[in-house]
Each structure stands twice: as structure tokens, then as C-alpha cells.
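A single protein chain has been removed from this complex, and every other one stays in its place.
Labels A and B are assigned to the chains in the order they are written; within every chain, residues are numbered from 1.
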Amino acid sequence: MNTAQWRYVPPPEGNDVESIAAEAGPILRASGLAKRYGARVAIEDVAFDLWPGEVLAVVGESGSGKTTLLNCISARLKPDAGQVEFLTRHEGVVDIYGLSEASRRLLARTDWGYVHQNPAEGLRMDVSAGANVGERLMSLGERHYGRIRSQAAQWLARVEMDASRIDESPVAFSGGMRQRLQIARNLVTRPRLVFMDEPTSGLDVSVQARLLDLLRTLTHHLGLACVIVTHDLAVARLLAQRMLVMKDGRVVELGLTDQVLDDPQHPYTQLLVSSVLQP
Amino acid sequence: MTPAIRIRDLGKTFVLHNQGAAELPVLRGVDLDVHGGECVVLDGPSGAGKSTLLRCIYANYRASRGSIVVHDRGQSVEVTQASARELLAMRFRSMGYVSQFLRAIPRVAAVDIVAEPLVERAAGDIDAVGEARHTAEQMLLRLRIPMRLWSVPPATFSGGEQQRINIARGLIRRKPILLLDEPTASLDAGNRLTVISMINEARQAGAAVVGIFHDQSVRDALATRIVDMTEFAA
Partner (left out) sequence: MNALDESVLDTREAGYNFAYLDERTKRMIRRAILKAVAIPGYQVSFGSREMPLPYGWGTGGIQITASIIGHDDVLKVIDQGADDTVNAVNIRRFFQRTTGVATTERTSAATLIQTRHRIPEIPLCEGQILVYQVPIPEPLAKLEPREAETRVLHGLAEYGLMHVKLYEDIARHGHVAATYDYPVMVDGRFLMSPSPIPKFDNPKMHMNPALQLFGAGREKRIYAVPPYTRVESLAFEDHPFEIQRWREACSMCGARDSFLDEVITDDNGARMFVCSDTDYCSLRRADSLDTTQGEDQ
């Protein structure tokens, strides 16, 4: 397909929470996912649904398989078993591993976002902030410099960055700013589904707070469906409506975030919740 | 008329797996109907399961057995069986919950915390969002939160101030069901009276209210019925 001719039209703004319940179905459905490395099980028998506008936290300690799971559902790592289905805008439900490489890459640039733990991995460090944010638009055929620039400036403002820094290189930015830039870069095509891998780890506490607030606001205003991998239960409580707890590659608990945290059923979840230090 | 909340044979036992699977039974055989316009006060000593019952209705705790059916504007939800989505929708549509403690969201100003339930419902409509803020300000005024605190995150507020923020947030949207867990515990007499009027207004507008109130005067002002929770102690 000649992508140069296809013009991307972002969806209209505003997402009515009430109408979300009336949507066609889950935006993402994972079933029977498994990934092994030789004899070692990374994940086994993982299944869940994610609905439009919903934030799901995947929590677990190191080695729980949460990052493997994130990579399997975001088409970065082909699972050994199971399926991942995505509800596209216009073509119904598709098996993401049944798509062509071209379609998968296009999806990743338009309807999906991926926020890396280390923002340098999700940015082009050698080009300006504006170029970083504008890249997706350019890859979709936008050829008007002024329009690209103004959209980039708008998104920088939305992530609470000073739009006058649009021509600066991210090398000059702090960790928190780089992370916000990464978010802007992902959201410029108004994706409906965003994957986040420990988006606030490694940042100073005050910077974390600011970023979490931003994520909370954005996911809500834009009606984003989100899967956030985190080891921090407080982050899960703040951002996610539902929570999935992983241990040794398996899902041990899945439910409303406040319910899982306040009334944990599984022994491991109880252990996890009771181990968290309260300042 | 269908009750807003219908509870049948509700039981709740906590299993503490990390204490050798010790079982902690709290509730047993709870039967309760709450209709719109009622204010049911849960009475009983500490540990009797009052908060637990509220949390079970709100689906914050998972019932061990029994049934909780919430009915609102023609829709019924069996809380003990509903999916996470259905529960979230039910809370959004029908249930307000004021807990004892305000979980302070870092960096969000008091007025925005209070306005949030309305802003959520506004879904991007600029006028509605503006109105939401205005309504929040009115509530803060009524609850005597000084204006200089409106744009401050409440993490540093006093206990009483935090509680008032909590209440304002819980009551700002007129929801058909209100669950209140000690909403007046840290308030002085004046503020207590204000909160009592607010709750009464909601009840008179048709809300089904279930509350835990420590203070006798508050109970006298609000309760249409008192339920003795010792009946349901496990």
C-alpha cells in the first residue's frame, strides 16, 4: 500500500464516559498468552480484556513477567501461545500477529502509543522536541511545515512543557521533561491505546507526582485505554481502574484496583499489599 | 417499589493467608433493604462490620457470600457477580461514597478535587466544566473552606479540612445512593450542621443514604431508620 497517499484524520475530540459502555466490545483482548525461554516460563496462561477508556495496571515484582506481557500484547514479542486481538477503528477486531508487518507498524504509529521507562529509548535524542512530536504526522503524509510545527507546539503545551523549547534537543531536558516529551510524541496521533512501561520509575518523587497527575488528566480527557506496567502500587491506585497482579509469569489476581488493594484475595497479593511502606 | 439497595444473606470473612490462613469472620446473614428517601444508620460497636458493609455495597470489598442488588432508574446490578466494568459504571452512575480518609492525590488543588466528579461527567464540554468549578466553589464556601486554600492541594490541610473536601467531592453530584462512613468525625459544631443539611437535602431529593455516624446528635438529625449491626456479627 502506498502510505504516502493515505491521509491520517485524527478522531474528533471528547469522549463521553457514558457512551463508553455502549462500545462494540473490548479494545484489546488477550487470551491464553504464553512465552517461554527454553524451560523457563516467562508468562503462562495470561488472559484479560481491556475496554476503551480504561486504564489497567499490571503489577508484580521483578521476574513476574509483567514486562514480557506488555511486549507480547504490544506486538513487540511474539508469544508462543495465545492470541491478542485489537478492535481497530474501522476494520473490526484483528489478531495483531495476523497482520502484515506494514499494518502492524502503521498501527504502532497511529492508534497505539508506547511509553518506555527510559525516555531516551522512546525519543530521537538527536533531533529537536518539535521534530520528535511531529514525526508521526510526517510519517503519515503531513507535508506542511507550519501545521506540523503548530501541532507540535500544542502538544508540548498539553504535556505542560514550555512551547518555546520546541527547537531544543531532548539532550538538554531533565528526565521528567523527556518523559513528557515522549508522551507528547505518542499522543499526537490521538491513539486509542497506550502501553506504558514503568513511566515514572527513576524520576524524583516530586517530578513523579507531576507526571502522574499529567497522565491521570490525559488518560481521562482523551479517553485513552492504557496498560501500565508498574511495581508501584500507589501509581496503580492513582491511575488505574483495574489491576492485574502477576507472580512467576501467571495472573494471580485481577479486579477493580481499589478492591484488589483494599481486599486482596490471593496470598501473594496480600503479601504485596502489606509489604508496601506508607510514609 | 424496588429498593435502591437490597441485601440478602450477605456474609464477609477475611482470610489472612500470610497469618497461616487465619479466618476473620465479620458479617453473617445480612438482610437489608434501603429505599430512596431513607437514611439508614448502621449502629454498633467498633469491629461490628459497619464499614465493612458499606465497602461491600460499594464493591470495595468482595462479599464472601450472599447478594447485593443495586437498583437505579430501571437498571439492576448484582454487585457480588458484576464485572469490573459494570461496577465502575454503577459507581459512576449511581453511587457516592465518602470514606473516613481523604486519599490526597498529589498536586491537585482542592477545588479541582471537589469539582472532579462533575468534570468527569462533563466529558470535555467547556461550559459544563466551567459550571463544575463554580459549583465546587459554592460547596467550598458553604463548608467554610477559606478561599486561599482552594488552589492548594489538600495534603497539608487539617483533618477537618480534609474531611470537608472529601464530603464536598462525595456530594457534589446528586447520586441516587450515598454511602457515608463517619463524614462528620473531625468537624466542629458549625461545620457539622452544614454537612447534616447537605445530607438531608440529598435524602429529600430522593437519595438512598446509608451512613455510619458516631455522634448521637448527627444521628438524630439524619436517621430515618437505625440498624443494629450486632445482629449480623459473624
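In this section, a contact is a pair of C-beta atoms (placed from the backbone, for glycine too) under 8 Å apart; a residue touches a chain by one contact, two chains touch by 3 or more.
What you see is a predicted model, and the numbers here were worked out from it, not measured in a lab.
Participant: Could you tell me which displayed chains border the chain that was left out of the figure?
Facilitator: A
Participant: Hey, which of A:Val59, A:Ala131, A:Ile228 or A:Leu272 is the one touching the hidden chain?
Facilitator: Of the listed residues, the one touching the omitted chain is A:Ala131.
Participant: Sort through A:Arg105, A:Arg190, A:His221 or A:His266 and give me the one touching the missing partner chain.
Facilitator: The single option touching the absent chain is A:Arg105.
Participant: Determine and list the chain A residues touching the chain excluded from the picture.
Facilitator: Residues 2-4, 101-102, 105, 124, 127-128, 130-131, 134-136, 138-140, 143-146, 148-149, 166-167 of chain A touch the chain that is not shown.
We take it that only the chains that are shown with their structure count from here on.
Participant: What is the distance in Å between the mean C-alpha positions of chain A and chain B?
Facilitator: 32
Participant: Could you list, by residue number, the parts of chain B that touch chain A in their complex?
Facilitator: Interface residues on chain B, with respect to chain A: 14-18, 55, 59-62, 84-85, 87-89, 92-93, 103, 105-108, 120-121, 123-125.
Participant: Tell me, which parts of chain A touch chain B in their complex?
Facilitator: Listed in rising order, the residues are 13-18, 21, 51, 54, 209-210, 212-213, 216, 220-221, 237-238, 241-242, 255-256, 258-259, 262-263, 265-267, 270-271, 274.
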